[in-house]
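Just below is one structure, and these are the notes that go with it.
Heads up, one of the protein chains got dropped from this complex, but the rest are sitting where they should.
And now, chain A:
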Amino acid sequence: MKKEEVPQDKDNLHEGTFKQIMYAVDNSGNYVQVQSAGWEPENIALDQAWEEVNKRIEAAKQKVLAGEVSPIAYYMEKNIMDLALLANYVGKFQWQVKRHMKPAVFRRLSQHMLQKYADAFKVSIADLQHIK
């Protein structure tokens, strides 16, 4: 890649505010560092990854509102966590976290356990119990 070819496609989620370093060759063939504001394929791939995250959040939200799952499922998606990571944060087994996603079980959780989830998601217990 030549110095002049270093892409500057600002059409990304951070609108080109974040400039990363690329290595490219100058006219005499020597490598130099050049800042890049973004590149089309990277922008597309990153957009798409977020679209997937948002889709999962919305799907989880609808399920919570329909009373099929507890808000834990929604907040897990919102924090881009998976079951393994969330279980790690609250110090439980994955099957236990899965159980806590059942609305009936969630309603009976102790304050202590609710606090652990609230901490993992960085929300208050009130917000944990009633999603916005």
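Criterion: contacts are C-beta pairs under 8 Å (C-beta built on N, C-alpha and C of every residue); 3 or more make two chains touch, one makes a residue touch a chain; residues count from 1.
Operating definition for what follows: contacts and distances are computed from a predicted model.
As stated in its UniProt record, the chain not included in the shown complex is "Butirosin biosynthesis protein H, N-terminal", which appears among "Sarcosine oxidase subunit delta", "Butirosin biosynthesis protein H, N-terminal", "Xanthine dehydrogenase YagR molybdenum-binding subunit" or "Ectoine/hydroxyectoine ABC transporter permease subunit EhuC". Contacts to the hidden chain, counted on chain A, fall at residues 1, 6, 12-14, 17-25, 29-31, 33, 35-36, 39-42, 44-46, 48-50, 52, 80-82, 84-85, 88-89.
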